[in-house]
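Excluded from the complex is one protein chain; the other protein chains are retained at their positions.
And then subunit A:
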Amino acid sequence: MATDKFVGTTRKVTAHLTQNENLSFEKSSPGKKGYKLAPLDVPEVEASALLDGAVRADVGALPELSEIEIIRHFTRLSTWNYAIDLGMYPLGSCTMKYNPRVNEFVSRLEGIAEAHPYQPESLSQGALGVVKLLQDCLIEITGMDAITLQPAAGAHGEFTGILLARAYHQSKGNARKHVIIPDSAHGTNPATAASCGYQVINLKSNAQGGVDVAALAQMVNEDTAALMLTNPSTIGVFENEIHKIADVLHDKGALLYMDGANMNALVGKTRPGDFGVDVMHLNLHKTFSTPHGGGGPGSGPVACKKILEPFLPSPVLAQGADGLLHWNYDRPESVGRVRMLYGNFGMFVRALAYILANGPDGLRQTTEDAVLNANYIRAKLQDVYELPYNTPSMHEVVFSDKRQTKNGVKTGDIAKRLIDYGFHPYTTSFPLIVPGALMIEPTESESREELDLFVDAMRQIAREVDENPEVVITAPHSTRISRLDETTAARKPVLRWKAPAASTPVEVDTPAKEW
């Protein structure tokens, strides 16, 4: 029994059965149907004649299943996932907060969900009103002057923001050559700068994990387009010399780009526009509660100062003298479109519903609770896990596995062991400036009881590392499957199901030994 392996006790979880479920293709049998179309009320057509012979005989191996089987199939799969709805999801820099259900409800109202993007603007005033109000709120929250909601995700926002910087420099006659990025940054930052045609210059963090202002000053010159800065940084620390950083850049005509991944530490307490940021992106799927959905969709609005406004992607929202809202496509200096249509509108609706549910007081309290929770975890764990930087934490805290590696246990092992205690792992091995990082962001959505369970689990794992490290190294022990062979997955990729050869009989292997 897996529970024998516990040194500690799991107060949060009890093992229970989950259903087995094959791939939908393996459950399929010809002739079963999960659909019924309305009868055709126009004359039938001959496809081959209409398509000049370019028809397919067969759509391939799509499954054939009835509705109840489909419901069970996906419901069973769902039970194999961990989720915020099940408990704390302390992934650092991912801001896994509660996703309010009213957001889902209002985004599905018929006039919203069924709105066609090309329907006349006179019949889209509701949708445009959502864009307007959300833009106004986000401009106020960030302290910036203008905004585009077009980018589809955070990295897409970065791309848009750096394009704005490039267009700005170009308008002054020189697009400049490089973008400076701290070594603590997310991988998307350097990838973005490269995709905008810039060289990436790496900035080494100082002893506190922050920007080394003196080193930055030496680096910045007339070829510098921008610094891409995450603030608070990926170790959860506010760059308290932010005004000096902005000055160093602005003195040379360079811009300050802020990666807004950690905006959950700032909303209602301070505004990037006030502390010198020229352009930034937000992640509506982090700070503004739209669901992560297993990896997306996201939404990555980009806010900027007035000097960058002429370059925003086309179209931008405008209001006529008659009060009617419309899209303005007459933008000669625009960087162009970064996405078709207007962005992930369904996410705008959800984010706006979140802002309305909070109001100014709720937004501020949310930020305070997020910071309080991170500091609570820090205080309760710093005697058992190494704190590589002693600087005050904002919304997340980064430990290292330095003490645990002495027993051969790494951050990834501790993370996997957390699963046995009923938690999703924290972010492992990031940021890169902390070897063996444990990056923990509880968000505001955790009660004290849940935080205490987490602290308890982390402390018990620390004890296990001392008393029985093997149990940690081989974790998880309670999941449907154990650790997966990622090496083979990458070396011999199997990226799709293929029908087995026709005559292969299905192997029946009943595990009678245990029953």
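Going forward, a residue touches a chain if its C-beta (ideal position, glycine included) is under 8 Å from a C-beta of that chain, and two chains touch if they have at least 3 such contacts; residues count from 1.
What we mean here is this: contacts and distances are computed from a predicted model.
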Given that one chain of this complex has been left out, which of "Probable glycine dehydrogenase (decarboxylating) subunit 1", "ATP-binding cassette domain-containing protein", "Potassium/proton antiporter membrane subunit, CPA2 family" or "TonB-dependent receptor" is its protein name according to UniProt? "Probable glycine dehydrogenase (decarboxylating) subunit 1"
Considering the complete complex, of A:263, A:338 or A:471, the missing chain is touched by A:338
Residue in contact with the excluded chain [from A:278, A:309, A:396 or A:444]: A:444
Checked against the full complex, the residue among A:16, A:116 or A:172 that touches the missing chain is A:116
Contact residue for the chain not shown (choose from A:8, A:190, A:260 or A:301): A:190
